[in-house]
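Okay, structure first, notes after.
The complex is shown incomplete by one protein chain, all other protein chains being positioned as in the whole.
This part shows subunit A:
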């Protein structure tokens, strides 16, 4: 009887102890304060992106020319711009634009880059040579210059800015995955998978891909931050969002003429960009510490 009970107790202990690699990563992620702060900032901005337009006190294009370049006050929390529009409301709306551009661009480049990288890394030979050389060519240009070139070809618009940002980020993901695949495909469990009699496609998608995903998640989070800056930069240069859209970079560009007499028109969009970027960076750093087994103590 006691034997049975002991066995049951052991069973229960076992059930409790079982933790997958993801749960373990979450446990160590929770321990990092900066990662949690970063995630909080990110969640905050995501909430703004979702609900911002509903809570914004004024519309984005409601001009009030008698209230041009007003300093922050109870009515206009972040002041007004040169057309008398409420900067606070515009920033709330802009969060949706910036986050959408950042997330979509990174998602596209991560998927495309991973696909190309995995094929280059696994099949090697001439496929690898071709794909890697294309990556080299893309990386040979400074990324913002390349983005500008792509936008000039496609014509300036927010959507084209998004495409440009996605394209310039593809080689980063591609190279990352390729190097990861190169090391993983020599792991013994991949040889074992082959020895068992698995097809290449199964080995690729079920064994190599899941094991190469962690750096992509980390790189992806950090890349969202860069993508937001790049979108803002393109907006600032007039190659991204168009006139009435409350894109943060565009707002900076429009406000720079009034830098001395209305600094708030510049400071608040700038702060919004900075905070979002810091949030994603902190979260990305935390993810890297949590997911990279080599950093674990």
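Basically, a contact is a pair of C-beta atoms (placed from the backbone, for glycine too) under 8 Å apart; a residue touches a chain by one contact, two chains touch by 3 or more; residues count from 1.
Note that in this section contacts and distances are computed from a predicted model.
Of the names listed as "YCII-related domain-containing protein", "Cytochrome c-type biogenesis protein", "Dipeptide ABC transporter ATP-binding protein" or "Aspartyl/glutamyl-tRNA(Asn/Gln) amidotransferase subunit B", the one that matches the UniProt record for the absent chain is "Dipeptide ABC transporter ATP-binding protein". Checked against the full complex, the candidates A:65, A:130, A:192 or A:271 give a single residue touching the omitted chain, namely A:192.
Counting over the whole complex, subunit A has residues 11, 14-15, 17-21, 187-189, 191-199, 202, 207, 210-211 touching the chain that is not drawn.
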